[in-house]
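== chain A ==
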Amino acid sequence: GGGGGAGSGQQPLKPAADSGSGAMKDGGTLVYGQTAGVSQLDPNVISSGAQTMLQTLLWNGLTKINPDDSVGPDLATSWQSTPDYLHWTFHLHPGVTYHNGRAFTATDAAQNIERVLNPTTGSQTRPRIEMINTVTATDPNTLAIDLKTPNPQLPLALVNVKMTDVADIANVSKDANGTGPYKLRAFTPDQTVDLVRNGNYFGAKPHFDEIKVVRYADSTAAETALRSGSINVLWSVAPTSAAGLAADGRKLLAATDPASAFVWELDTTSPPFNNPKARLALSYAADRVSMMQAGYAGFGVTGTSDEIVSPSNKYYNKSLPTDAYDLNKAKELFAEAGVHSGDTLTYWTTSGSYTEWTTMGEILQQSLGQIGIKLNIQANEIATWSAKTYPKGKKYPGLIAANYISLAPPLPNTYPLEWFSSSGTCECNWVPPARYDADEQTIEQQGDGPARTAAFDEMQQILHDQAPVIVIGNTSFLSVVGADVRGVWVESEGTLHLEDAGFAA
Partner candidate 1 sequence: MTASSPPVLLEEPPALPEDSGPGLLRRYLTRPPVIAALVVIGVLVIMAVIAPWVLHSPTALDVPDRFAPPSGAHPFGTDELGRDLLSRVAYAGRLSLGIAFGATVFAMVLGTVWGMAAAARGGWVDEVLMRIAEAGMAIPIILFALVFVAAFGADLVAMTLITGFLMSFLTARIARSAVLSELKSEYVHGLTAVGVPRMRILFGEVLPNTLPSLLAQSSLNLATSVMLEATLSFVGLGVQPPAASWGTMLQNGYSHLYESIWYPLMPALVIVLAIAALNTLGSELQVVLHRSAS
Partner candidate 2 sequence: MTEPLLRISELRIGVRTANAVRPLVEGVDLAIEPGQRAALVGESGSGKTLTALSVMRLNPPPTLVTGGRIELASKDIATATERDMVGLRGAEMAMIYQDPLSSLNPVRTVGHQLVEAIRAHTTIRARAAKRRAVDLLGEVGVPDPVTRIDDYPHQFSGGMRQRVMIAMAVSCSPSLLIADEPTTALDVTTQARILDLLVDLSDQRGMAVLFITHDLAIASGFCERINVMRHGKLVEHGKMGTVLAAPAHPYTRTLLDAVITLDAQPRTAAVEPSDADGPLVEARDVVRTFGRSVRAVDGVSLSIPRGGTFGLVGESGSGKSTLAGLLLGLDRPESGSVRFAGTELATLSREALRARRRHMQVVLQDPIGSLNRRKTVAQIVALPLAVHDRMSRARRRDRVAELLDLVRLPKALLGRYPRELSGGQCQRVNIARAIALKPDFLVLDEAVSAVDVVIQAQILDLLGDLQDELGLTYLFVSHDLAVVRYMAPTIAVMYRGRIVEQGDRADIFRNPAHEYTRQLIDAIPAVELDGERVRR
């Protein structure tokens, strides 16, 4: 179930986390639809969320994530570390071959990790494994990893280091030479990806003969296709249409503990939002309930304070106060921060895609209008939109940048909180207090225990007080799966896992 947000209370339809288990048959072609195109296939330098379902179809990591966000063995069958979490040894599955028949060895694993670590590669996984010092293939099936600083969660951090053919990485989009259960047959960038079963897969035999990934121009076209039965799975459906689509036996899937959030990013180094009061004022001006209702049709967890951890998460700091929608307070705080009636702010959002961001902006526009502040909504095409705030370090005074961020997997994985730290890459340019960075160190270097819990709580408290970003709600992508598809499950930020799926027998 989707947690205790105010919106979901009115929602009769509850998304499931998986499409159900039961006997599956071998064979058949699964057609997977989405409205975004896959533009390239490098799994370690992702270009968009539209390609993440391929991570576990074409590729394997040393470890993999389980439906309950725990870590399980993948190419590595087992691993150990020294008690100080500084030295790790991974034992690899013997006899694994790439799609092209070449044997996969520990050297390949090492090369992939090193590639991810290389800053020029631009891998999004790098910040999570930055603490790695050296990677050594001690023998073809054994990998030794030495860290600079302790990290008890290394196996989790390694999930997204996918094992590619590094020597031939230039052709990754052409032949996608991985070890995964399916291999590439054809790829037309931004249009289609055709996969076929990997007959030599080292794991359980994949069920489908073929998986076709098809890109649709718009959500209506995709929904029409789903309703007509020409696609079996539709990923990232528009929240407002989700309820209508989950009919005729089709199931709506969403993450139980959503690791993505709809946020407003602010430049915390330029006026007026360099003043925490202005940020809090904005938070009070956000009618989150209406926004989640209009924007996400109630699917998701309505934010209650400005921190990234979902209230549905086990590690959520329950002592945090709830900042309800309060325009008077907003007006007061804005005034203190020098934003007065008659002033103008800009809401920076995208056009064409993610129209729900605009919808939510229109609600903010109304609210701010009531306290005399004018909000200009400026919808931009996606690249113009991103160039304003990305990467960290850009100045954008007076701008409220709508964004949807995925920081998966959720706590206890530290990354969601680390993202805000001095070494993180939050585009809010926020400089956290020293305590925040210290807590981060504590968490990263210690296993489960009271110290870690205390650090979690304190970091959330700081986020709440300082509000470097305004969190409207936590959600994950919604997907709809045909009645006869089994074994599909959703990862915390909404990626569908199809590797073990098949048609019902």
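Selection criteria: all candidates are chains of the complex that A comes from, given by their letters.
As a convention for this text, a residue touches a chain if its C-beta (ideal position, glycine included) is under 8 Å from a C-beta of that chain, and two chains touch if they have at least 3 such contacts; residues count from 1.
Predicted model, so just to flag it, every value in this text is computed and none were measured.
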Of 1 or 2, the one touching chain A somewhere in this complex: 1
Residues of chain A defined as touching candidate 1 within the complex: 218-220, 223, 238, 240-241, 244-245, 290, 293-294, 351-352, 355, 358-359, 361-363, 365-366, 376-381, 384
